[in-house]
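Below: one structure in structure tokens.
Here the complex is missing a single protein chain, while all its other protein chains stay put.
Note that the chains take the letters A and B in the order they are written out, and that residue 1 is the start of every chain.
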Amino acid sequence: MSSDHRAPAVELIGITKRFPGVVANNDITFRVAPGTVHALVGENGAGKSTLVNTLYGMHQPDEGRIVIAGSEVTFRSPADAIGHGIGMVHQHFKLADNLTVLENVVAGAEPRRGWFLDRRAGAERIRELAARHHFDVDPDARVEALGVGARQRVEILKVLYRGARIVILDEPTAVLVPQEVDELLVGLRELASQGLTVIFISHKLDEVLRVADDVTVLRRGSTVGTVKATELSARDLATMMIGAELSAPDARIEVADAAPVLVVRDLSVAEAGRRSLDAVNLSIRPGEILGVAGVEGNGQSELIEAVMGIRPIASGSITLDRGGAGPGASAELTHLTTRARREMGIGYIPEDRSRQALLLDAPLWENRILGHQTIPPCAAGSRIDRVGARRDTQRIVDEFDVRTPNIDVTAGSLSGGNQQKLIVGREMSGAPRLVIAAHPTRGVDVGAQEAIWQLLRDAQRGGLAVLLVSADLDELVRLSTRLVVLLRGRITAEFDPDDVSLAELGAAMTGARGAA
Amino acid sequence: MNAVTRLLRLSAAPALALAFSMAVTAVVLAVSGHPPLGTLRSMVEYAGRRNTQVLIVNSAMSYYIAAVAVAVCFRMRLLNIGIDGQYRLGALAAATVGGYLALPAPIHLVLIVGAAMLAGAAWALIAAVLKVRRGVSEIISTIMLNYIATGIVAYLLQPGRLAEVVPGSNNIGTPEIPPSVRIPGISIPGATQPILGLGVIAIVVGVAYWYVVNRTTYGFDLRATGSSRDAALASGVNVRRMIITTMLVSGATAGLIGLPLLLGRTYTYSLDFPAGVAFTGIAIALLGRNHPIGIAAAALLFGFLDNANQILALNGIPKEIINITQGTIVISVVVSYEFVRRRATRAEQRMVGRSAPALAASVS
Partner (left out) sequence: MTHIDVSQANPPSLKRFVPNRTWQLAAVGIVLVSLVRWVSGVDSLTSSGSFAAAIGSAVPIMMAGLGALVSERAGVINISLEGSMILGTFGAGWIGWQHGPWLGLLAAVLFGTIGAIVHATATVTFGVDQIISGVAVNILALGLSQYLATAMFQGTPGGGRTQSPPIPPIGRVSLPGADWMLGALEDTHIVVVSDVAAALRAALVDVPIVTVIAFALVVATSVVLWRTAFGLRHRMCGEDPFAADTLGVNVVRHKYAAVVASGAFAGLGGGYLAIVAANIYREGQTAGRGFIGLGTVVFGNWMPSGMAGGAALFGYIDSQQLRSEAGAHAMLLLLAAFVAAVTLYLAWKRDWKRSTRLGLIAGATALWYAATDVLPPQAAFIAPYVATLVVLAAAGKGFRPPKMTGVPFRKGEQS
């Protein structure tokens, strides 16, 4: 526990919060001293956002108490929390682009003269607040013209304008470039030195250690511990975050020394001035499973979508080797449509199956056609081959053990595991050369998970190349033949799954080793 | 979900809507001092006459084609309100090719139909390109294009341009289409008017619609895009290309709307060629849930409402009561869909919630 003698500004005691099927927060207790910066760290799914949402009044805990400055409180809505001096800066900014900074900051708490908006008073107060906290802001600027760092400052101002003494920030550095991160961290320390209490969520341990006084680590819904930042190294933190020992990798399958199936060279994806992928190079040979580790939001989605042709790229090239000899074997994918890439033999298991891989209201056999609507067995020319599709759906259901009464039920009525098995079976049909699998066993029961892993391994034996992106380190270590780490859009490390340690992997994923 | 449940679910909303509209109509009638039941009875009786039935079928056929044109776009969540303009330009093009050329009948007919489809498709293409390249909402652009089409038709339909004065009247129209390409009607015993022969186009359109949407790759792409844009993208659909193709198909279909009348009765495009079908087409597509048979039922219903109300004037009831019924149907259909859909989603969510270890990933 942090050793501070003043009464805590915020205490969360025994907080438990359940959602259908999962316990997001399990008996969480921690205290935040006033005038400090307190970081809340943990992996995706650890329960951090749920916890702060409780603190901000967005929902009520099932068990436990919240104590603010010594008195117990119940928040029925964010308005209550705001009334107690708590303000939240969300990860996804809630700012109206077309309105000015002033308008965004004061809306809902407008300074008035009768019915009229007192813009001058508002602007004065904003400038005063900004000066006090060494922010730089123009109340009449339109938010749209502001860069991300400036917008975040506006969000913070919104919170300060309403008299917040406790400021919560959810993953504030996720969208910032390095200088903006520096500015923000300085700003946070500034807030603390003025007596405000700052709580922020992050998984970027190097930043956390630069600015926080105390750190609370969450894992799988429970607190692992609260420590003073000075007492800890990043590696220790990473270990606390990620937890259990890595499982032993499965028996290694020999990888043929053939030409790579997929070659990605200097791939960059840019969005709103920020490079979400920065000159990424990778190659995958037949029979190889390349695992991409990394905390969510570091470029994984961009990488996958760029290879599939769903996301435009800023520069770089993508090449696919279709096998066989002679010219035309190696195809440059960079300019091809998604459909053409699929027809060349790429299977795709997207990360969000209900939104990207399935038509939930359509029967299973129609979902079999999805992604393969121009090739046999689902199609013959421009005609859909229903008989072929139905037959093949039945085959998938039988071979891949998809539990369903028949192939006419809607995809939405299957359980997650069975949906995923169907998708995997579908994407493996037609002997693809490359399969891109994003979180292939997310939300899937253990039995189905084992089954899917076995499917991937079997296909691997047949020479399939797999690009595997996953947040499940177990999965990565057990399946991959090679492991790389994606951090801030760059490949920053490569490991052999056979002898990587959790500490190393965690450190690389969270940037704890320092320079990217 | 088996077939019966599905059918029930699909027809719940329209049934609710119809019931509600009938109730509203009854109230309006009663308040205005007219007997609701009596009104319905006289309309049903009137619809029992062969003549009325022929009229109903003729109306329904045009409505059907219009609704299919709208439905194709609806499947993809596009809204083509421009079928008015596409229909009139199509009819004018067909009448022009018909009246000004003299060719052996089969070729001539093919050209006439082709001209209609081409004109309609070209007009729709404008809106499609504006949407894909400039991001202009197809709703506003197609409405504007409707008015522009009105202007173009008015300009062309003048003596000295595409039209001439119809001898013995004040009417102006395109030269008459030669008898070789006129389509004879289907006589119904007991009726003084025939069913328009080319109305079978409606059947062809319906079958083609069903086939294309349900049996072709394009149709699959169409439905996937309307169902889940992300899944469609991931599966390789080129959404921009789909927008253009679909608008073209829709426009071509809309161009056909006027053909039964043109080739079966009027033989000319003149000043009194019927004007707007867009909103009726949309209403019918909504009511029929974009389904080929549903649309047919809805088209017949609207045809009934539009024609059987002729009897009402004789009883001193304003026949415009029908417009209230139609309007109420449309509004209540869309409201009840939304209502039914939300309840179904909530039910399914509860089901998924019960069985989900899955949410761990979405909660962090």
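Please note the rule applied: contacts are C-beta pairs under 8 Å (C-beta built on N, C-alpha and C of every residue); 3 or more make two chains touch, one makes a residue touch a chain.
Bear in mind that the values here come from a model prediction, so they are computed numbers and not experimental data.
Every shown chain that the unseen chain touches in the whole complex is listed here: A, B.
Of the options A:E43, A:E103 or A:E183, the residue whose C-beta touches the omitted chain is A:E103.
Touching the missing chain, out of B:G48, B:P106 or B:G151, is residue B:G151.
From the options B:A12, B:L101, B:V166 or B:V335, the residue with contact to the unseen chain in the full assembly is B:V335.
When the whole complex is considered, the residue among B:L79, B:L111 or B:L125 that touches the unshown chain is B:L79.
Seen across the whole complex, the unshown chain contacts subunit B at 28, 32, 79, 81, 130, 134-137, 139-141, 143-145, 147-148, 150-152, 154-155, 279, 282-283, 286, 318-328, 330-331, 333-335, 337-339, 342. The chain not shown here touches subunit A at positions 78-79, 92, 94-99, 103-104, 106-110, 112, 115-117, 144-145, 265-266, 269-273, 312-317, 334-335.
What we mean here is this: only the chains that are shown with their structure count from here on.
For subunit A in complex with subunit B, the touching residues are 19-22, 24, 44-50, 308, 310, 337-343, 348, 350, 352, 355-362, 366, 369-374, 379, 382-384, 386, 409-410, 412-413, 415-416, 439, 442-445, 471. Those residues of subunit B that touch subunit A in the shared complex are 1, 214-221, 223-224, 227-228, 230-231, 233-238, 348, 351, 353-361, 363-364.
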